[in-house]
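With one protein chain held back, the other chains of the complex are shown just where they sit.
What follows is chain A.
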């Protein structure tokens, strides 16, 4: 118990608990998970808020992420520098959004960002193609990829602008009840 006191102050823990969906215990567990990625880099004392960032290579090697086809996108979206290098805060943020407790809208917002590979705030055909290739190991022919992407846009694009905006995406998510359980990483 004395150990806990030295990692975070009570205020820090309060802030973490108020701003994420984790309890104190989970926060500490996540901290240790984070630290285990690079024990020599991450200090055991976070009370003075050390400036530590773990590179994407380490984050992406976590068992929870290492087989996920979207791992790089996830890390990019949640990291501050947009390149997948993460501070502890980013790390907690990521798993908070991906936790069971996070509401649908929040999850949808980040899922949208993950699928939006070129960061243009719309999921356009090229984004869909990238997603599809990631999900099927490039085994579909070009025509098939094209057809699927067209079908997706046709189905989900409400305002007929040929690409999916956040609103379109959310609308679709609202109709896909599985999303809550699939956009979820158990930690």
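By our rule, contacts are C-beta pairs under 8 Å (C-beta built on N, C-alpha and C of every residue); 3 or more make two chains touch, one makes a residue touch a chain; residues count from 1.
The criterion applied here is as follows: contacts and distances are computed from a predicted model.
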Legend entry - Name under which UniProt lists the unshown chain, selected from "Chromatin accessibility complex protein 1", "Glutathione S-transferase", "Divinyl chlorophyllide a 8-vinyl-reductase, chloroplastic" or "Transmembrane channel-like protein": "Transmembrane channel-like protein"
Legend entry - Contact set of chain A toward the excluded chain (per top definition): 9, 11-12, 14-21, 23-26, 47-53, 63-64, 66-70, 77-78, 80-82, 87, 89-90, 92-93, 96, 98, 102-103, 105-106, 109-111, 113, 115, 119-121, 123, 128, 131-132, 135-137, 139-140, 144, 147-148, 151-152, 155-156, 158-161, 165-166, 169, 172-186
